[in-house]
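Below: one structure, written as structure tokens.
Missing here: one protein chain of the complex. Every other protein chain is in place.
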Amino acid sequence: MEAELLIENFKEKFKSDILEIAVKNQKRISITVKPDSIINVAAFLYRKEGYRFIIASALHTKKGFEIHYHFSKDNLGLVLNIHVILDMDNPQIESLSNMFNASNWIEREMHELFGINFLNHPNQEKLISEGNWAEGVYPLRKEFK
Amino acid sequence: MGFKNFCFKKSLWVFHFGGASCNNCDIEILDCLTPRHDLERFGILLVGSIRHADVLLVNGSINMHDRERLIEIYNQAPKPILVVAIGACGCTGGFFTESYTFAGPVDKIIPVDVYVPGCPPKPEAIIAGISKLVMNS
Partner (left out) sequence: MSKKTLIPIGPYHPLQEEPELFKLYCDGEIVKDIKWVTGYNHRGIEKLSESKTYEQVFFLVERICGICSSSHPFAFANAVEEIADIEITDRAKYIRSIIGELERIHSHLLWVGLAGHFLGYNTLFMWAWKYREPVLDLFEMISGNRNSYAMFKVGGVRRDIEETKIPVIKKVLDDVKKKTDLLTGAVMDDPVIHARTKGVGILSKQDIIDYGAVGPTARASGVAIDVRKDDPYAAYPLVNWKVITAEAGDVFAKAQVRLLEMYESIYIIEQCLDGLKKEKTGDIALKVKEIPEGIGNGRAEAPRGEVFHFVVSDGSNSPARHKIRAPSYVNIATFKKSCIGQTIADATISLAAVDPCYCCTERMAVAYDISSGEKIMNASELINESVKKTNDIKRIIKSKL
């Protein structure tokens, strides 16, 4: 089946960067990778395999700052989550916005809501926080005891 | 004097301020102008500048960013101005009172004369609210 083929191609190309693969069904797959590999993974999916970038979701958990990048292969109805876990104290990752424009605004928003730094982002300025909350405040961060 | 007669003597010009809203109330306000309810036959117009308005319609839960704008608009309005808070968000903040950007319902920021609750209030309710306001003022 198509989804299995994709996973095989993926494993072959990124063997050392993959940390975990979770297959819920033919249309929902989640792959955890090392943060350093995100540019290569996104380039493989977008340029070579023709995936569409839907959005990215950030979370703050006990493991650190997690980001799920959601990609869609429209002709298969497949949503592929690329999951990365970032450092708790200094969360940062390469920006994808130099590759395509679809991630520009969401990376700015994640920066304002969580404080994650997107390296080499073309314009990491305020999107929604101006006048709404103070500098240095990250509303969606959680308190962990 | 009935509402209709009042409006024929003095047509009300209305300025609409939308706060952080889902736009349901905005669309219902615009619906008042469309052929089914047709407020324009009473001479009620939506105007583009607060300086020409007799009535200020406010809807939406006001967030920190909008609060300054609302105060500015109220200060620029020629007095006396009648303020109508529309929708559950305008009256009390609705669902969004616990949010980190909520800046208080409208009546904590500017004085309100009429509350029209609903989510969204039907155009009939908005018209009833404005006519009650006019008859009592």
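Read from first to last, the chains carry the letters A and B; within each, the first residue is number 1.
Here, a residue touches a chain if its C-beta (ideal position, glycine included) is under 8 Å from a C-beta of that chain, and two chains touch if they have at least 3 such contacts.
This is a predicted model, so every value here is computed, not measured.
Participant: What residue numbers in chain A mark contact with the hidden partner chain?
Facilitator: Residues of chain A in contact with the hidden chain: 24, 27-28, 30, 52-55, 57, 59, 68, 70, 72, 74-77, 79, 81, 100-102, 104-106, 126-132, 139-140.
Participant: Just the residue numbers, please: which parts of chain B touch the chain that's not shown?
Facilitator: 15-18, 20-31, 34-36, 46-50, 61, 63, 65-66, 69-70, 73, 94-96, 98-102, 119-120, 122
By our rule, only the chains that are shown with their structure count from here on.
Participant: Which integer distance in Å separates the CA centroid of chain A from that of chain B?
Facilitator: Centre-to-centre distance between chain A and chain B: 42 Å.
Participant: Going by the contact rule set out above, which residues of chain A touch chain B in the complex?
Facilitator: Residues 130-133, 139 of chain A touch chain B in their complex.
Participant: Across the complex, what residues on chain B touch chain A?
Facilitator: Touch residues, chain B against chain A: 63-65, 68, 100-101.
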